[in-house]
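Heads up, one of the protein chains got dropped from this complex, but the rest are sitting where they should.
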Amino acid sequence: MLIRLGYDIIFDTPAPVPFVTLLKVHISRVNDLLQLDELKISSATHFECYFDSFGNTCCRFLAPAGQLRLSNSTLIHDSGEPDPVAPWAREIPVQHLPKEALQYLLSSRYCEVDKMSNIATELFGGVAPGWNRVQAVCQWVHEKVTFGYQYANAQKTALDVFTNRFGVCRDFQHLAVTMCRALNIPARYATGYLGDIGVPVSPVPMDFSAWFEVYLEDRWWAFDARNNQPRIGRVLMAVGRDASDVALTTSFGMANLRQFTVVTDEVLQHEAAHV
Amino acid sequence: MLIRLGYDIIFDTPAPVPFVTLLKVHISRVNDLLQLDELKISSATHFECYFDSFGNTCCRFLAPAGQLRLSNSTLIHDSGEPDPVAPWAREIPVQHLPKEALQYLLSSRYCEVDKMSNIATELFGGVAPGWNRVQAVCQWVHEKVTFGYQYANAQKTALDVFTNRFGVCRDFQHLAVTMCRALNIPARYATGYLGDIGVPVSPVPMDFSAWFEVYLEDRWWAFDARNNQPRIGRVLMAVGRDASDVALTTSFGMANLRQFTVVTDEVLQHEAAHV
Amino acid sequence: MLIRLGYDIIFDTPAPVPFVTLLKVHISRVNDLLQLDELKISSATHFECYFDSFGNTCCRFLAPAGQLRLSNSTLIHDSGEPDPVAPWAREIPVQHLPKEALQYLLSSRYCEVDKMSNIATELFGGVAPGWNRVQAVCQWVHEKVTFGYQYANAQKTALDVFTNRFGVCRDFQHLAVTMCRALNIPARYATGYLGDIGVPVSPVPMDFSAWFEVYLEDRWWAFDARNNQPRIGRVLMAVGRDASDVALTTSFGMANLRQFTVVTDEVLQHEAAHV
Partner (left out) sequence: MLIRLGYDIIFDTPAPVPFVTLLKVHISRVNDLLQLDELKISSATHFECYFDSFGNTCCRFLAPAGQLRLSNSTLIHDSGEPDPVAPWAREIPVQHLPKEALQYLLSSRYCEVDKMSNIATELFGGVAPGWNRVQAVCQWVHEKVTFGYQYANAQKTALDVFTNRFGVCRDFQHLAVTMCRALNIPARYATGYLGDIGVPVSPVPMDFSAWFEVYLEDRWWAFDARNNQPRIGRVLMAVGRDASDVALTTSFGMANLRQFTVVTDEVLQHEAAHV
């Protein structure tokens, strides 16, 4: 399956302002790209890309005063398979986890593991460890939290979501991530492209999506407390402890978002021949 | 100058429990060690040491049920010089920072940069950038916050410290770190040994200390909002975004602290000859 | 001046649910009414009105399953004068305040006086006491906080507003109320009708408004950190410690708001002759 990916984002920047972006496909998917995954910038200086400590491809640059446009259009090959489901996958005791996974057990800005430890134990401590326990967390969050764009709030933490039960995509994942960590299951926040392939077309404009990954058995697996069903066509861009680590754009000064569109559409093969 | 370093920590562990510790001298000071910096563990399996993503030396192991004792005694050479003071050191624009410093601009568990951005700007936005602005932050925190061990609270964030104005060592540093980040100055939390050399002997038992580091000009510099004066004999153990990253011991299950002593004393040369 | 007041509010109530409403004009304005201020309820049992401990006129009733409609249309005489401005009005030392005012010095759900005491002192402790200090608080809040309906959040406290600087009407008042109390100036939250008389017509649908009252010299005075200018035509409905006390409708069970319109329009005399 081929998927067309892209975005077109415009900021007003009253004064020159440095940016860091995570707008590239994750290194783990680079081999699937059929076209250049190029971050086009209307105008910038000091442009530099690098890997952050989580292995994400970041680009940093200085945007001039005026307007900044970030755009891209690329094509990726995807298996077309839904997210794997592996009920046999076991939780790994902390002493056997790969050391890279350990940081994903700790508290972070939006995931107050320390505050939610008792709550998670009460809700899920009695569920048998392994894949199905993570699935139980997803199920619980999915059922208890109501989605709505009007609930978007950049300061909302997992505990806030737990108490007020409303949120956007990232809020669902933050709550589920925190629950998992509190159960000593490494969990990390993921962000990327996710279209409507195989599901009813969403009535709202396409956006980047958040999901999360959990370390079970011998690898990271995608879970999604917002959708709570295997989906086709996730294209990972970045992972981190929570949304604070993987903001798609971070500006270090004033930048007002003026336009924001995301594309992630299946492309039929004969169409692809012409792209 | 020679400094005797060490600790003796005992936990009750009702059941086997995995631990991660950051109880070793930081790699940047390893060349100063005159004796082995060995983490002695009463009993453990699956012992392994590694560097985390911040470059700290972590050790992970599984403690058996019963009691766990962690101890160490080592000797380090120190310049005997107080923390450097460099009023000429400039803030570096985000686009020129080394990429490793960028993560220290973001929000973390105890440092809600997003929530304190306006506050920091109102308080310090008018101060000329550079060393003296960081010093102004330290001065403000030092004057406004009252120290007391009875205020220790592992859930206290920088904003909490800003509102209630009481805290322990780490709280001072979290607030200062957050202010600096909100001003686009990379700041990281540091923990290590710090004795009473050159200052009145503290009436309370020795403990590990927290301070913070700020990136100015071309390097990281130690600042200390708790003491707010150059000190002699800091021995760094770990740096991270905040106390969540560099807890000296993290247990993934129940572990009750029973005893805790820290040693960090100047050793006279003739004494050292016999150690 | 005559003002037409009214509302039309519809809830879906899947099961019978008790309600408490504060939808009547405050007792202090009853003598100005030219028509009955009648809360019309589509259907209810156990209807009873009473004064709460703040002196507000509350009505309690049991709404049946199905739909609940609350409506009213009445006519009130207003002086047509803008809010009084009294720069000579002094703050009253706590020991001389009327005892009824003392509760308005304490912390409440949305007004964490305890947490904001240092902040208020730092910002306004140096301003000369009296009317102008309260005005300085209003000015500060008005300038620092950005209004937007999208920021409505029923859990937002004064401290939240102080940190994130976005909010709706009630958020402005909560912050100003908290600052005043922290300065030992009694301040209470007020809610009622406020139209567009004498100001540009608002582009958004009419709503009930929040403002606040401060005790200075020998009486309560209206202040409004949202609008920050004297307005014509405030009609008080209720006062309390904060929005928690004076919610216009409180349901003790599920009730989904379906429609909400408020009327508060100046009526010309010759029109009034026919109403």
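In this document, chain identifiers A, B and C correspond to the written order of the chains, with residue numbering beginning at 1 in each.
The working rule: a residue touches a chain if its C-beta (ideal position, glycine included) is under 8 Å from a C-beta of that chain, and two chains touch if they have at least 3 such contacts.
In this text, all values refer to a predicted model and were calculated from it rather than measured experimentally.
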Which candidate, B:79, B:150 or B:269, sits in contact with the chain we can't see? B:150
Tell me which residue among B:164, B:227 or B:250 touches the hidden chain in the full complex. B:164
Selected from C:27, C:154 or C:199 as touching the chain missing from the view: C:154
Out of C:78, C:213 or C:245, which touches the unshown chain? C:245
Listed residues C:118, C:184, C:228 or C:249, member touching the removed chain: C:184
Subunit B residues that touch the omitted chain in the full complex: 150, 153, 155, 160, 163-164
Residues in subunit A touching the chain absent from view: 112, 115-116, 118-119, 144, 159, 162-165
Positions on subunit C contacted by the hidden chain, ascending: 18, 20, 45-46, 48, 50, 52-54, 58, 60-62, 93-96, 99-100, 102-103, 105-109, 111-112, 114-115, 154-155, 184, 244-245, 250, 252-253
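Operating definition for what follows: only the chains that are shown with their structure count from here on.
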Contact pairs, highest-scoring chain pair: A-B
Looking at Cα centroids only, farthest away from subunit A lies chain C
Per the C-alpha means, the centres of subunit B and subunit C lie apart by a whole-Å value of 48
Centroid distance [mean C-alpha coordinates] between subunit B and subunit A, Å: 31
Once you find the CA centre of subunit A and the CA centre of subunit C, what distance in Å lies between them? 41
Multi-chain contact residues (two or more partners), subunit B: 115
